[in-house]
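The structure under discussion is supplied below as structure tokens; questions concerning it will follow.
Every protein chain but one is kept in place in this view of the complex.
Let's turn to subunit A:
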Amino acid sequence: MTGNIDLLARAREGQIAAVARLLSIVENEEPEAAEIVRATHPDTGHATVVGITGPPGAGKSSLVSTLTAAFRARYPRVAVVAVDPSSPFTGGAILGDRIRMRERFLDEGVFIRSMANRGNSGGLARTTKRVVNLLDALGFDIILVETVGVGQEEIEVVRVVETVCLLTIPGMGDDIQAIKSGIMEIADVLVVNKADRPGADRAVKDFAQMMTLGTPRLDWKIPIVKTSATEGTGIDDLVAAIESHGKWARASGDARRRSLDAMRKEVETLLRERILRELAERVTDDHLDRAAARVADREVDPYAAVEELLA
């Protein structure tokens, strides 16, 4: 136990290996994780947490790299949490986001961590929120969270960050894409990346037009920013849009509402995990096998089998 307090002290001093070890303990849900979360939770809530999401190939990693540099020029400490998918077959993963982020590796004010989603389906790993909270408590000013390449329904990032930047690229889809449900509804800032390619202005126009069609979700007018991560254009505009969304969210109470929603989800998740663990101790595989056989032989119906298992 004292080992972890010592680890925490070294992480607070900024020792890279200590920070990394703490993140692993939380990510792997090792037995000490609860103790670490308990010790750090009071210090959370200070960082600005920004999500970068969008389909595979939209340029998320390159943009995160450019954004990291831009934020680092304005704030002392920036962390990046980049999530990539695990194989559903082997559990293995290729975490390749660093390939695009090389030049910033040696800056003491930047910490980059890759995470595999380990079978979680919402675009992040199950423990990404806890990893982000830990970085927040350790004093990082800005935390950029890059999701896996998402389709239309992976929206968990909205429960982890304050501002969601949704990336799209020219030619990704027509104006109907912009009014579909799901991912489009979580955008706080819309980014048309790879704007050096033809069709960028058209994409901006389509989005802008679609957004005039409905009643806005809130009194936040979603800005549409054109960026080119490779040419470095539009980055200052994006930083400005992120900062102004953060200000609005805090002033309007939207940040509070979102934080309550996220914490509720987190407590609910932990509660469910705990109940399942306790249940697994009471109802063993053996019990299940026997119940299954009885249901198969028509001795009991499935509902009755459940009643018996819990009795």
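Criterion: a residue touches a chain if its C-beta (ideal position, glycine included) is under 8 Å from a C-beta of that chain, and two chains touch if they have at least 3 such contacts; residues count from 1.
Here is the rule we use: contacts and distances are computed from a predicted model.
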item	value
Name per UniProt, for the chain absent here [options: "Methylmalonyl-CoA mutase C-terminal domain/subunit", "Small basic protein", "(2Fe-2S)-binding protein" or "Thiazole synthase"]	"Methylmalonyl-CoA mutase C-terminal domain/subunit"
Among A:Leu106, A:Ala296 or A:Ala311, the residue in touch with the chain that has been omitted	A:Leu106
Hidden-chain contact residue, picked from the options A:Leu8, A:Leu23, A:Ala47 or A:Leu144	A:Leu23
Absent chain, residues of subunit A that touch it	16-21, 23-24, 28-29, 86-87, 90-96, 98-99, 102, 105-106, 111-114, 116, 118
